[in-house]
Every structure is written in C-alpha cells, then in structure tokens.
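Since the structure comes first, as structure tokens, the remarks are kept for the end.
Yeah, one chain of the complex is gone here, protein chain that is, but the others are all in their spots.
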Amino acid sequence: MTVDKILFAFFAVLAVASAVLMVTRRNIVHSAVFLITTLLATAGIFLELQAEFLFVVQVILYVGGIMVLFVFVIMLVNLDVSLHMLQFNRQRFVAAALGLALGAQVFFALWVGGHSLRLPSGASLQLPPKNSEAIGDALFRHYMLPFEIASILLLVAMIGAVVMAKRKV
Amino acid sequence: MVPLEAYLLLSLALLTVGVVGVLIRRNVIIMLMSIELILNAVNINLMAFSRAWGNVYGQIFAIFIITDAAAEAAVGLGIILAFFRNRETVLADEMDLLKW
Amino acid sequence: MNATLPYFLDKIWLIPLFPAATSAAMLLFGRRLKNNTVSVLCVGSVFLAFFFSVGAFLQLLSLPEGQRLVTKVLFEWVPAGPYHMLDGRLANFIADWGFQLDPLSGVMILVVTGVGFLIHFYSIGYMGHEGGYYRFFGYLNLFMFAMLMLVLANNLLLLFVGWEGVGTCSYLLIGFYFRRKSAADAGKKAFIVNRIGDAGFLLGILLTSALLGTIRFADIGPALDAGHFAAGNPLITAIALLLFVGAAGKSAQIPLYVWLPDAMEGPTPVSALIHAATMVTAGVYMVTRMNAIYRLSPTALEVVAVIGAVTALYAATMGITQTDIKKVLAYSTISQLGYMFLACGVGAFAAGIFHLMTHAFFKGLLFLGAGSVIHALSGEQDMQKMGGLARKIPRTSLTMLAATLAIAGIPPLAGFFSKDEILGHTFQYSRLLWLIGWVTAGMTAFYMFRLFFLTFHGESRVDHEVEHHIHESPNSMLIPLMILAVLSVVGGWIGIGGRFEHFLAPVVQLRPHPVQLHHGPPMAGEPEREKLVQEAEEATPAAPSEEIILMVASVAIAVAGIGLAWYLYLKRTDLPGLIAKRLNGLYELVYHKYYIDELYDALFVNRAKDLGLALGAFDSNVVDGLGVNGAGWVTRFVSKLSIWWDTWIVDGSVLLGSRIVWLFGFASKFIQTGYVQNYMLLIVLGLIGFLAYYLHLAQHAVH
Partner (left out) sequence: MIPAILQAIRPFIIPVVCGVVIVGVFPLMAGYIVLLERKVMADMQARLGPMRVGPHGLLQPLADAFKLMLKEDIIPAHADWFLFWVAPVMSVTMALLAFAALPIGPAFQIADINVGILFILAVSSLGIYGIVLGGWASNSHYSLLGALRSAAQLVSYETAAGLGLISGLLYAGSLSMKDIVQAQSDRGVWFIFAVPVGFFIYFVGSIAETNRAPFDLPEAESELVAGYMTEYSGFRWALYFLAEYANMVVVAAIATTLFLGGWLRPFPGYHQTLPGTSIELLDALPSILFLVVALYSLKLTPRQPVKIQKIVMLLVAGGCALLALVMAAALFAPDPVKIGIHGAFWFLAKVGGYVYAFLWVRFTFPRYRFDQLMRLGWRFLIPLALVNVIVVGSGMIVQENWGWRHPLLSAIVTTLIMLGVAVFLAYDDEKHQATVQAAGGE
C-alpha cells in the first residue's frame, strides 16, 4: 500500500465519479466542472505515472484551453429553458444498455486475455528522469512528420472554427 | 507499483461512461464533452503502456491525441455556435435537417 | 595601299556613316524631335559627308596618277569559303565590308553628297509644312547612306546591298504620301519592276563569281587577264547582259522604264535627288564599273548602245506630249539616261559618267525649279494651268532658263559638252545611232523649251483662287537653285580637252577601235588583246574638222528645236491643238505612252492576277472542298455514331446504375432517421458485433 497506489486510487475514484456526475448532471455548467475535475484527476494519474510533461500539457491544453473554450461556449448558448427540459433522448434506455454492454465486453476481453499482456515488469525499467527532454527528442527526431501534420491539422481547425463562428457566413 | 490492469480498467470505465454519455444526452455540448472523456480514456491507456514499456512513445501519441481533441473541440464548438444562432437550440434530436 | 594613308582617305568609311546615324536616329525616335532639330541633324550629317568626300577627293588627287586607288576593308563580311568555279578550279569566295575610292567613285561621291546636300537644304523649305517631316528626312538620309555604300563598295555584293537599299528608299519615298492610293501604287510598281532587274543583276553577280572566282572590282580585271577570255566569250556576254538587265531596271531603260514616270508621285525633292540625280544613274555607274567585262563582249555593248539610243528617242517623243510638268521631266530623265547608256554602249564610258554628272546638275535643278513652281502655285502640276509666271517668280524662272539651256545643249553650258562628247563617240561607232541621238537632242531642246514657255511665258492660265497667292519661294529653296544654276553653267568646262576622260582613264581604259571589234576576226588570247589595246591607245579621236561639224550640227538642231517650241507655244498657240487633231491617232498613241502600261497590264499583270485567282480557286475548291469539308463531314458522321453510343450505351449504363442505387437507397433509407445519436447507436452496435466476433476467434485460438 505505497503512496502512489493511494494516489492512483484517489485519482481513479475521483475521475470515474466526476465522469459519472458529468454525464448525469442536469446543469451543463456543473457537467463542465465535473469534466474538468475528471481531466485534472487524469492529469494527476499522469503525474503518478511520472510523465510530468504530459501532466503539464494535459492541464494547460485540456483544462486551461479546451475546457475554457467549452465553458465559454456554454455560457454563450446557455438557455435556462433547457434546464427544465428532458435531458435524455428517446433511445436512452437502449443506448445505456448497449454502452454498458460494450463496457462489459471489453471487460470480459480483459478478464480473459489480460494475463496474456506480456509486458516487461514496469519496475525493471524507469523512464528517463528528464521526461520533457526525452519527449522533445522523440517528437522532433522520430515523429517529425506526424508533428507537422498535427500542426497543419490545428491550422485547418482554427480556420474552420473562425469561419464557422463568424456572424455572417 | 500499480499494475497495468488497473489503468486499463480505469480507462475502460471512463470509456464506458463517455460512450453512454454520447449516446443518451440530448445536449450536443455534453456529447462533445463525453467525446473528450473517451479521448482521455485512450490517453490513460497510452500513458500506462508507455510507462510499462519504459519509453515515451505512448506519451507522444497522447500528445497527438490532445492536439486532435483541441482541433475537434474548436470546430465542434464553432459548429454548435453557428447552429445555435440559426436554430436557437443545442439539442441533438432537434437537429434533424438530414431526416428523409 | 600603304599603311599611312592621309586622314580623309583613311576615313572614307565614315562618309556613309553620317547619314546612317542620323537616319537611324530619325526613324527610331524622330517623332519626339522638333522640326528644327531634325533639319539641323540631317542636313548637318549630309554636309559632313560632303565635307569628308571633298577632303577625300582632294587627297586622292594629291596622289600620283598611277596609284589613285584606295581600298579600306573594315572586316570580312561573307567568308563563304572555297568553292568550285565553272572551270573546276577552286576559288575562295570573299565578300568583305570594304570601301574603295578611285576617280570614278570619287566623282560619284562628290555628285551624290553635293547634289544631295543641296537637295536636303532645299527640302527644309519645301517640306516645312508637310506632315512626317522627320520621316521624310529619315528616309532621305537612309537613301544617302545606301547610295554612298553603292558607290563606295569594293565588291559586287556590297554594291548590291547599296543597290537594294536605294531601291527600298525609293519605294518608301515614292509612297511618302501613302494615304494617296496612286502614290502607294506607284511605289509598289517601282519596287516590283526593280525586282525584275535585280533578279538579273543577282544572277549576273553569281555568274561572275562562278566564272571569275571573285567579285572584287580590283580583282576582276586581273582575273579576266588570267582567264584568257576571248572577246565575245558567250559567258562574258551572259554576265554583261544580266548585269545590264539590272542596270536597265534601276535606270529605267526599255523595257523596264515604266516605273519612273509614276515615281513622280513622290515629293519633288525626292524626284530631284533619287529619280533624276543619283539613284537612276546607278545603272550607268555599275556598267562603267564593270567596263572591263563589257569591253570583252561586243554583243553586250551593242545591245546596251541600241537600247540606250532607242530609249532616248522613245522617251523624248513621249516627253513632247505630256502636260504634267514633272512627267515631262521624268521622260526627259529617261531619255538622258538613254544617252548615258548610249555612251557606255559605244565604249565612251567616261563620256557617260561626264554626262551623268552634268545631268545631275541641271536635271536636279530642273526638278527643284519645278518644285518651286509647284510650291508657288500651291500644288498645281498641270502646265495647261500655268503661264506667265516669269514676272511673278523671276528668280526661279531664271534658274530654270539656265537649266533648260544646259539640257538643250547650248554652248557653253554643261549639257553641251557632255552631249557633244557622247555624240562624237557615237558618230565614230555608227552613223545610225548618231542620227538617233542627234534627233533626240533636237526633240529634247523642243520639249524642254515647250515646258519653259508654257510655264513661264505666254498669258497666264492660272486659276483665280490660286492666282492671288502666287509667291516666290523662300531663300532656303532659292539658294540651292542658284548654286545648281551656276554649276549647270560651268559644270561642263572641266571636260574641255578631254581632261575628265583622262582623269577617269585608270578606271576606264580607252576603248579598242569599234571597227576592229566589229570586222576583225573573233580573237582570243593575250597577244590579240594587247594589240587591241595598243591600237586603242593610238586611235586618235576623230579629226578636228569632223568634230567641229558635229558640234555645229548638234547646236543647230538644238536651236531649231528651241525655235520650233517658240513658234508653236508663243507665236501660234493654236497650232499644237490643230496638229494634235490632224495626227490624232499618232497623238493619242504617244499621249498614252504607246499604251505600254496597258500592254504590260495585259501581258504580265493580269496574267499574274489570273494565276493568283486560279490558285485561289484551287485552294477554295480542292483544298477546302475536299480536304477540309470532307474531313468535317467525316467528323460529323463519326460524332453522330458516338452520340448514339453515348445516349444508349454509356448513359444507359449510368442510368441503370443510378436506378439500382435508388432501389438500395429506398430500401435502406428507413434507418436514416436524421438523429445523429441513432447513427452513433448503430456504430456502437457494429462495434459490439465486431468485438464479439474477434473474441470468438480468440476463444478458438486459445483453446
């Protein structure tokens, strides 16, 4: 029962719980807040995985960027009437059932084949202490092309968003 | 040392919640957020495996996925804004222009 | 040639360069220059050329008699390399960009630049009020350049360059008023007729180089000597005749004279410079330049002489009936050119050149005077509408009188000496030709004075609205007139005592005795020629008494012609009409220039047109009809086929496909609810299915 186990358990529970809350809340802003909590918890799990860089990226980009965007839009389009409407669509029971079925299936898959994940025991090999250096190295040496492609993708998305959100299209 | 399966289970749980959320919520914004949730589940998987293998490639892919999520969120929210301006609604089952 | 030449002789290549430079400037950006600038530049450049020519000429004179030949080769122009001559020997064809100054070309450049300068100066006043001032002077300077190239060239090819150049310029300048259709046509006519002659000339050049292996004037004589050509050698004759064809075209001899009268459409200074003084005499110059060849071919000489004589007479007759002042001058030019060729034909090349020079003076003067008259009458050219102008424009009339006397051959004016030379030599060559020349002299005097009297004396027949503003021309036009008048008075004196002939001697040896040429046996080889030349040296010109007689005869007939003109056109002004009525047929014939133009039209021009029409018909019927339309028809047929194929096979298959797609779509459109989440549900369903399948497989793989 070492520290990182405690941390993992804490973050995992936090993440799942707030995820569930996120899906079930009636008020969108609350959902957003809970999603933020989930993301932060995920970030915590990254930290517990000794991936500081990803932790920071997760916080800055996801929480500090994307979710701010979400909150912003939510506040722009927030309608009080929608609070009193039905929050779930007609297919909710079937959908929930199917979703859970999918989860169960994957769980079954893990249950059956989990032991066949032949991985070196993580304890044996530690990540390099300078995590961000290692990432930068890998990113700009072996993954240059994907990196560029991703930047192009971002550019396109940006233009698309601007065009989409202009008052008069 | 936390076993790998734990991370997998965690990401599975998040995935399931996300899928269910996408499927049952009427509000498009929440659907988008659920999608973000799914992406996060994927990220957790990647991170866990990268930790287990002791290299950073999983993290690279996680970065790409985050990039992707950013792009997707930007465009999706843009669409939602435009739609909201025209139809005064953000409910998925009121967006039925494609119905036959 | 020694290396240290005197300055001007070393710089002869500059002479054509001055006009070339200014003409380039004019034609490139003359449009932006003011008229004064244009005149200063152009006239100045011509004056420079004149200055250098005089300098070169004087320094040439200062050379000892034997070596009055200066050659200046700038660079090798067409190094065509070795080729086989007709007799199979290898020769090296060389046409270099070289200039040659000897007494002949010396005289020529003096005439060209001198008269040219005067006419340029005159044009300042004459063209002052015309449009395209810079264009005019640009062309004029271009002409000067080409003409100087022609006379200074040291080989036939370069001479040909100048030859074509002057042709082009005359075309451009005849058509100077290109808005007038007649002018444009006249230009085209001159150009085409000249082309015929040039074709002959070019052939002549080629044959020369093929036979003699060189086209340098300096080398032709030695080549002939080396070739041991017999007099009357058919190839030599061929060369001579071909060259003469070119000369005839350029110098308006029968049968290629038709362009010259129409060339009067151009501005008067142009007529004066090109069609009287310089260009048309190029033929004479060329024949003289090639005299070495001509003297070896009696036949050619005879042809030249006969054609010259006939042309002289023929043109004179036409000159009598013309009423357009410039047309009269044009015909007289033709006839004078005939005189020159007559001279060349009888072997008196020097006399021909002499007459060329004097003719340049007085004929230039005549044209300029006519121009001044036309200027005064604000454009009137018809002598019927003139008369009594002597009182109104006295200076012009005086100068004209001098020129007229000169051309009529009244001593001691220029025309007398040159014409007398020619007649003298002709008389010794053959009496018949002399007779023709003699008659022609009389007719010349007659129609020239007819022109003079009709224009300047008698009662005025000028239209009234024109009458008021008759005015003497400005000084810029009068001064050249006067200078030329002086020249045409004294110009002939340099020929007294055969000094001119003697000066030209190094270029044109005294001809062998005609009698020998005719009645002696056909002789070949060196010694005979030697003997010939010997005899020629000894052959004293006709006895003095005979000369006196000839002189008296020519003067007498000239005076007679003048008297007749005076009687007909001042005394009994009704007679000409009567005569014209009486000899109506003859008069009409002559008046319409013997219908030569019509004849040419019928013979050549219309035939050419018919050929063109036939070709056109062939094109439109056979080529278009069979080829193009046939192809079009085939294409249309094929396209009809493919249309059918498209509609039924291609489109049909497409439509079939679409029908099928529509069927499936109809079947499957019921699952398209339009709700995005339904689709997601289906996706998840599919996912579950796949997963299940793969788990199944995995199960079997495990167990």
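By written order: A, B and C. Residues from 1 in each chain.
Here is the rule we go by: contacts are C-beta pairs under 8 Å (C-beta built on N, C-alpha and C of every residue); 3 or more make two chains touch, one makes a residue touch a chain.
Since the structure is predicted, the reported quantities are computational estimates derived from the model, not experimental observations.
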> Which displayed chains does the hidden chain touch?
Replying inline: A
> Looking at A:Val29, A:Val112, A:Ile149 or A:Val163, which makes contact with the chain not pictured?
Replying inline: A:Val29
>> Tell me which stretches of chain A touch the chain missing from the display.
In response: 2-3, 27, 29-30, 33, 36, 52-53, 55-56, 59-60, 63-65, 68-69, 71-72, 75-76, 129-132
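Here is the rule we go by: only the chains that are shown with their structure count from here on.
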> Distance-wise, how many Å sit between the C-alpha centres of chain A and chain B, to the nearest whole number?
Replying inline: 6
>> Show the residues in chain A shared as contacts by 2 or more other chains, in ascending order.
In response: 89, 91, 95, 98-99, 102, 106
> In chain C, which residues are in touch with two or more of the other chains?
Replying inline: 675, 677, 681, 684
> How about chain C: which of its residues touch chain A in the complex?
Replying inline: 675, 677-678, 681, 684-685, 687-688, 691-692, 695, 698-699, 702
> Within the complex, which stretch of chain B touches chain C?
Replying inline: 19, 22-24, 31, 92-93, 95-100
> So in the complex, which bits of chain B are touching chain A?
Replying inline: 1-2, 4-10, 12-21, 23-27, 29-30, 32-34, 36-37, 40, 43-44, 47-57, 59-60, 62-64, 66-75, 77-82, 84-85, 88, 90-93
